[in-house]
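Removed: one protein chain of the complex. Kept in place: all other protein chains.
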Amino acid sequence: MSNHIGAADHQVHRDDVGAKMGMWLFLFTEILLFGGMFLVYAVYRYQFPDQFHLAGMELNTGIGTLNTIVLLTSSLTVVLAIGALQKGNKFLSLIFLYATILLALMFMVNKYFEWSTKISHGIYPGSPELLAKPNGQILFFGLYYIMTGLHGLHVLIGMIVIAYMIAFIHKGKVTPDNHVILENSGLYWHLVDLIWIFLFPLFYLIQ
Amino acid sequence: MADAVAVKSFYQKSTNRHTGILSWLMTKDHKRIGLMYMMAILTFFVVGIIIGLLMRWELISPGRTIMDAQTYNQLFTLHGVIMIFLFIIPGLPAIFGNFFLPIHIGAEDVAFPRLNLLSWYVYIIGAVMVLVSLFLPGGPIDTGWTFYIPYSVRSTTNVSMALFSAFVLGFSSILTGLNFIVTVHRMRAPGMGFFKMPLFVWSTYATAWIQIIATPVIAITILLVILERAFGVGIFDPALGGDPILFQHMFWIYSHPAVYIMILPAMGVVSEIIPTFARRTIFGYKAIAMSSLAIAFVGYLVWAHHMFSSGMSDTARWIFSLLTFIVALPSGVKIFNWVATMYKGSIDPQPPFLWVMNFIFLFSIGGLTGLVLGALSTDIHLTDTYFVVAHFHYVMFGGTGTIFFAALHYWFPKMFGKMYNMTFARIAVVLYFIGFNMLYFPKFIMGYMGMPRRYYDYLPQFTIYQEISTIGSWILAGTIFFIIGYLIHALVKGEKATSNPWGGVTLEWHIPSPPPLENFVSVPTITHEPYDFSQLKEMKDE
Partner (left out) sequence: MSGNSKHHISYGTYILVWLALLAFTTITVTIAGVNLGRYTLFIALTIAAIKSALVINIFMHIKFDEPIFKVFLGISGATLLVIFFLTFIDFLYR
């Protein structure tokens, strides 16, 4: 049977709209995943408004704002990279993608310092310092770690995806005529940004 | 019809260069993937049945019969987890959806064949993780398949591992759903408008939407419980301000729509079988198609009817009770249209049709007792009793499980190109009906009398009902093994099936049995309505 190379292998069936549709559907699952988290947040914020307020004051708005700017800018660079490739400018596209990864790295470094400061102050899930606080604050910080942690994980995955895109462009697997996979990666990256757009005011701007 | 010999079937021709088992494990062919799902899912179905039999055996007499209480707790949890996550959720869409959805819309394959194979592997990984969790130190999970907080955080059994496997299985479900939606939107053959699709496609499409939109919510809920167990975050821990009822909300936000993931494809199969054996176009095609979408939507509005006695607010209780009754409407539309289709049809009572009759009877009982449970006042009396157990077994097993066998009997000749013994099949339908009602109907009575579910022991007055139920379980399980037996026999020694043994008109009956690798020799152009039986004559002339 080994000589029957199947027809399906030969047929280069390409459907860019279908691929994008699949990506959007995947993004909806992500939205609903984070939506579940936001629901938990909403319920507890409704139950403990004052505690959330107090706990929110302890977060560093400066770092949060900086990270917002970094992430928004990375969204811009990724969309510029797609635009550049569409116009046939491979070199420019690569530059923008490297910039995106660099910005994502900046975001993660900021996050690292933010978390490690908090942890060094003894505030992390299950720490005696945190458990001594009122319930609403325990929940706030629990949610803070889970939600920003899950988001950070998505940033990491996004970095890996974009690194692959860079490799694909170098290898010629992603070209100006065939770049739906790059567009899909871009969509994923924007989703990461979108989630942060909501996380930011909910955690850092409760003054 | 006659050229079946000339075309190589998908068994003889592979999508890759491998031979033997590798040509299956690396395949991108939706039909082979469907069959691989069938192998895996049937295996776990049998495991689930055996666990069920053990539980029934334990309950044949009061007190200890064959196992201790902790083992019993673990067994009913496993029975639930395996039957729900490994059998009934993937059962119809992953096997028959994979095999027939592309054929039904005149496509060569699903939109993302590689993703399709991946989802099978993800399923297998999840299933293996369930099995591994049984043997790791700590022992099998004992929380019940609902994983309710706070016990699921305190239990020392392998809860995290079992939860994570449910997370992984959810991923597989999402990938399948995603694939089907894109396939339906992008791969339809020329002329196959949305309202020319067979109703099985419609219902699978609606199911796919639920899979995509609902599954992530259980994913995050599961992650939260795992994190809770690992770090003691406090999200659902009342001692730290968390709310266990919020867990129940999030669990049922998925798990109620999941009920429709289980039943909708079954309703689609019914809509396929009835017109074929009534030789009559389906009554109210658009109403059935739209009611699938309506069920998918309304399914999101009713989840908290699982929580009437949880301590949530009274306002929420009556609102959810009210909303629950709405679900009866689209389901009623379907039942009405099926019966109307049979009216004045020339009914040919072949085995698949008899299975559907079985379904309509059992599912109606399940549906009507659902109204009893959906009404707030009666639910307070019946909640967490055997009445609930009987209700969901009538709906899930009597509904989806029965249709699983109907689909198996309907499409078996197409999938394998062999025909089974008709007499055996008719006997099986009758035995199944008897065994099923003996097993589950006494549970309605016991539940009404106050027998709580999940109890290891019971009062002497329930003995007679428990005995009937256990004997019923033997008949039912025996019938299922009988079915598996004669189907396997048919595989080996059955007569060759023709391309259209039942006289169906949807696209799968236009192609040889078993289908060729590419499904269609040339891309079909669709001119007929899906259930237009006037084409039967042309099909015979071909």
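Order of writing sets the chain letters: A and B. Residues in each chain are counted from 1.
To be clear about the criterion, contacts are C-beta pairs under 8 Å (C-beta built on N, C-alpha and C of every residue); 3 or more make two chains touch, one makes a residue touch a chain.
For clarity, every value in this text was computed on a predicted model and none was experimentally measured.
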{"item": "Which of A:L72, A:I119, A:A132 or A:I160 contacts the chain that the document leaves out", "value": "A:L72"}
{"item": "Sole residue of B:M312, B:I427, B:I468 or B:M539 that reaches the chain not shown, by the stated touch rule", "value": "B:M312"}
{"item": "Selected from A:I119, A:A167 or A:L205 as touching the chain missing from the view", "value": "A:L205"}
{"item": "Chain A residues that touch the omitted chain in the full complex", "value": "16-17, 20-21, 24-25, 28, 31-32, 35, 39, 42-43, 46-47, 61, 65, 68-69, 72-73, 75-76, 79-80, 83, 86-87, 180, 183, 186-187, 190, 193-194, 197-198, 200-202, 205-207"}
{"item": "Chain B, residues in touch with the chain not shown (by the definition above)", "value": "185, 209, 213, 217, 245-246, 249, 253, 300-301, 303-304, 312-316, 319-320"}
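What we mean here is this: only the chains that are shown with their structure count from here on.
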{"item": "Chain centre separation (chain A, chain B; CA means) in Å", "value": "35"}
{"item": "Touch list for chain B against partner chain A, complex", "value": "12-19, 23, 28-29, 108-109, 111-113, 115, 174, 177-179, 181-182, 185-187, 212-217, 219-221, 223-224, 227, 231-235, 240-243, 246, 250, 253, 517-518"}
{"item": "Of all residues in chain A, those that touch chain B in their complex", "value": "1-2, 4-9, 13, 15, 17-18, 21-22, 25-26, 28-37, 39-40, 43-44, 47-48, 125-126, 131, 134-136, 138-139, 142-143, 145-146, 150"}
